[in-house]
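For this depiction, one protein chain was excluded, whereas all remaining protein chains were kept in their positions.
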Amino acid sequence: MSDTVTEFKQERETLNALILSRENVNIKRFFGIDSAVYRDGALSARTKELLGLVASIVLRCDDCIAYHAIQCQEIGLTDEEFDEVMSVGLVAGGSITIPHIRRAYRFWRDLKD
Amino acid sequence: MSDTVTEFKQERETLNALILSRENVNIKRFFGIDSAVYRDGALSARTKELLGLVASIVLRCDDCIAYHAIQCQEIGLTDEEFDEVMSVGLVAGGSITIPHIRRAYRFWRDLKD
Amino acid sequence: MSDTVTEFKQERETLNALILSRENVNIKRFFGIDSAVYRDGALSARTKELLGLVASIVLRCDDCIAYHAIQCQEIGLTDEEFDEVMSVGLVAGGSITIPHIRRAYRFWRDLKD
Amino acid sequence: MSDTVTEFKQERETLNALILSRENVNIKRFFGIDSAVYRDGALSARTKELLGLVASIVLRCDDCIAYHAIQCQEIGLTDEEFDEVMSVGLVAGGSITIPHIRRAYRFWRDLKD
Amino acid sequence: MSDTVTEFKQERETLNALILSRENVNIKRFFGIDSAVYRDGALSARTKELLGLVASIVLRCDDCIAYHAIQCQEIGLTDEEFDEVMSVGLVAGGSITIPHIRRAYRFWRDLKD
Partner (left out) sequence: MSDTVTEFKQERETLNALILSRENVNIKRFFGIDSAVYRDGALSARTKELLGLVASIVLRCDDCIAYHAIQCQEIGLTDEEFDEVMSVGLVAGGSITIPHIRRAYRFWRDLKD
């Protein structure tokens, strides 16, 4: 696993722990739902990760893209499927998403190293 | 089909025709790609419609939601699947999406009448 | 109470009922948190309604503005306090918020009728 | 001038008057700057209206589009120039701008009636 | 004061000076209003900083969050109050704000060092 990916995971984990150490009940409940909506249900966890990835592209959030890219790699998303999620996000969100799509492709490549 | 749905479809068609009557080559090419990205490929057209629907929720665009809801109904999306797309959009986009989710559910109900 | 306000409240209530009738557990939990974060805590419910109102202005959501304006009227927000929330939202969010601020002032006036 | 355009102008004027009747100094100063930035300077007022129009498209604000469309008509923007502003906004902002571009074209047509 | 905070303050000051050295009258007036709206009035400067902080969360602007966090620390905001502003921003803005909330908590912690 590349340094970029390791660093991303560690920072995310450390800072999530910092937030949750505050024991704010609403924030904790929100984090609970945020995990729950991506689990298998009427739609598969796989499909839901694609939803999370495209939402992250159109909302232009690099860390959210990185997180869902990691999940997508774990569920075995192919490069061609990744391309098509990117293409939907690009067309829906416009050229303003391109810098995020550039970094998404770099992260996706780093994930495979 | 309910009046709301019929009116939406007619206005959309009329105004798309108005835009395309201008014969601007870049706008026409954009409209072409906007259809093309939702076609069957490495991902199914069905999955891509779900991507379009969740992107429309988080970007808070009622007309885009209505359009993708129509497509989703045609491909036989169940109510439970629709709920789960809404729930991902709600959690990703926050309570600010709720007014759009309200209208999405009303339109989804109207689509079935 | 003016017709506009009554209609807004009724539509909101009807459509929230439609959403919740689906019994999707994550959506229901989200609605629960969305009420909970505005309750008295380290910050007063009054201050939190102001937070909700300014967030609605900068995110440009008319229905969210209307909802928080109703709450603000019930807690006795003065016109001068309302003006200052609007001014913070306007400066933070830019002239693109002006159409929403126009409708916010109209709704605030209707609330007092 | 079509009814749509007249109604838009009247509502805008009435509600701006409502806002300014509050005599909030910061809001008034903001409105002052909002007029000033579009005046002739190093860039012409004409070019600045195009900037205002494209900003309104990518930020997806119908009323802002209508306002700048009125200004653009008064300075004699041609249909072909209007098309090109729309095309830049569409590509930068993505398909999510299409409903706003539809209404922009309808308003532009109404302006000429 | 931690290095992160010092660096943030210095860069902000240097670049604001660069902008203002241009002597553009509208930009200078905007900066003036941007300070003025946060001063004591019908609402206290304290309440207004909370408005600025929550607006920065939902609009997902790290530098704006850092700036308002500094102001909030100077006015003696408690950790519990900070948590509640974060929770309102999180619920209003959705999971897409989480990366910004992570960095907000880190900056808040650094501010106290």
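Lettered A, B, C, D and E in written order, each chain numbered from 1.
Everything below uses one rule, namely that contacts are C-beta pairs under 8 Å (C-beta built on N, C-alpha and C of every residue); 3 or more make two chains touch, one makes a residue touch a chain.
Nothing here was measured: the structure is a model prediction, and the numbers come from that model.
S.K.: Which chains here would be touched by the one that got left out?
M.R.: A, B, C, D, E
S.K.: Touch as defined at the start, partner being the missing chain; which of D:L15, D:V85 or D:A104 qualifies?
M.R.: Within the whole complex, the residue contacting the unshown chain is D:V85.
S.K.: Can you say which of D:V5, D:V37 or D:A66 touches the chain missing from this structure?
M.R.: D:V37
S.K.: If the missing chain were put back, which residues of subunit E would it touch?
M.R.: Residues touching the hidden chain, for subunit E, are 11-12, 15-16, 18-19, 22, 24, 26-27, 30, 34, 55-56, 59, 61-64.
S.K.: Which subunit C residues would touch the chain omitted from the figure, given the whole complex?
M.R.: 58, 90-97
S.K.: Tell me where the left-out chain touches subunit B, residue by residue.
M.R.: Counting over the whole complex, subunit B touches the hidden chain at residues 25-26, 29-30, 32-33, 36-37.
Here is the rule we go by: only the chains that are shown with their structure count from here on.
S.K.: What is the set of chains touching both subunit B and subunit E?
M.R.: Touches both subunit B and subunit E: A, C, D.
S.K.: Which pair, A-E or D-E, has more C-beta contacts?
M.R.: Pair with more contacting C-beta pairs, A-E versus D-E: A-E.
S.K.: Are the two sides of the subunit A and subunit B contact the same residues or different ones, given that same means over half of the numbers occur on both copies?
M.R.: same
S.K.: Please tell me the distance, in whole Å, between the geometric centres of subunit B and subunit C computed from their C-alpha atoms.
M.R.: The computed centroid separation for subunit B versus subunit C comes out at 26 Å.
S.K.: What are the residue numbers in subunit A that touch two or more other chains?
M.R.: 26, 30, 33-34, 37, 55-56, 58-59, 64, 91-93 - these are the residues of subunit A that touch more than one other chain.
S.K.: Which label fits the chain touch graph of this model best, line, ring, star, complete or other?
M.R.: complete
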